[in-house]
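Showing chain A:
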Amino acid sequence: MSKVKISTLWFSGCAGCHMSLLDIDEVLIELAGKIELCNSPITDLKVFPEGGVDVTLIEGAVANEEHLHLVKEAREKSKILISFGDCAVTGNVPGLRNGIPTDKLIEDIYGKGTTTNGELPYDVVPHLLDRVRPVHEVVPVEYFLHGCPPPAGVIAKAILALLDGKEPELVGEDLKFG
Partner candidate 1 sequence: METITLTIDGRTITAAPGQSILEVAEANGIRIPTLCHLEGLSDVGACRLCIVEVAGQLVPSCTTQAVDGADIKTQTDTIKVHRRMILELLFAEGNHVCSFCASSGGCELQDLACELEMHSVTVPYSYPRNRIDATHPWFLIDRDRCVLCGRCVRTCAEVEGAHTWGFAERGSSARVITDLAADWGEAESCTSCGKCVEVCPTGAIVLKGASNAEMRKDSDLVARLTERRDHE
Partner candidate 2 sequence: MKLEDLRKIRERAEKDISLRRGDARVNVVIGMGTSGIAAGARNVMSAFLDEIGKRDLADTIVTQTGGRGLASSEPIVELHIKNEPVVVYGEMTDDKARRVVAEHIVNGSPVSEYVIEVRD
């Protein structure tokens, strides 16, 4: 049996969800035999494999043009898309900038910041979107893993269920935000 291909993407978020993914302890060993981790911050692979993947976990909210591009690509190239953690599910902390004009944000952070000598970073970083959005506001999403970060147990439960070809049963405390 060929291995299940999984990608993970990291949008506007703190990488805590990826930390939690690595926190699933011995389940990692079980996964190692069953999955192929494709493009992911963990593998540092940047592009989706030819033919796409079975599952993509997206950490973080859609906040800039790169995320917008990637989230659409992920949708096209993944059979199952999972919003991975509160930022992806709700917008969470990154969403709190919504309501502040992006020009003002850039000016406040980069223009007045000391590390950039007042240079605005438009040449090197993707432009911010007007509003930060949860992933499912942009593309359809199959499953949602709540939590900031999602507890390792919930992540393991969801992935193992999918590997078994079952619907992840996310109920009760599994759906706790925060």
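Everything below uses one rule, namely that contacts are C-beta pairs under 8 Å (C-beta built on N, C-alpha and C of every residue); 3 or more make two chains touch, one makes a residue touch a chain; residues count from 1.
On the choice of candidates, all candidates are chains of the complex that A comes from, given by their letters.
Since we're looking at a predicted model, the values are computed, not measured.
Chemist: In this complex, work out which of 1 or 2 touches chain A.
Modeler: Among 1 or 2, only candidate 1 touches chain A here.
Chemist: Within the complex, which stretch of chain A touches candidate 1?
Modeler: Contact set of chain A toward candidate 1: 83, 86, 89-93, 95-96, 98-100, 131, 134, 136-137, 141, 143-144, 146, 148, 170-178.
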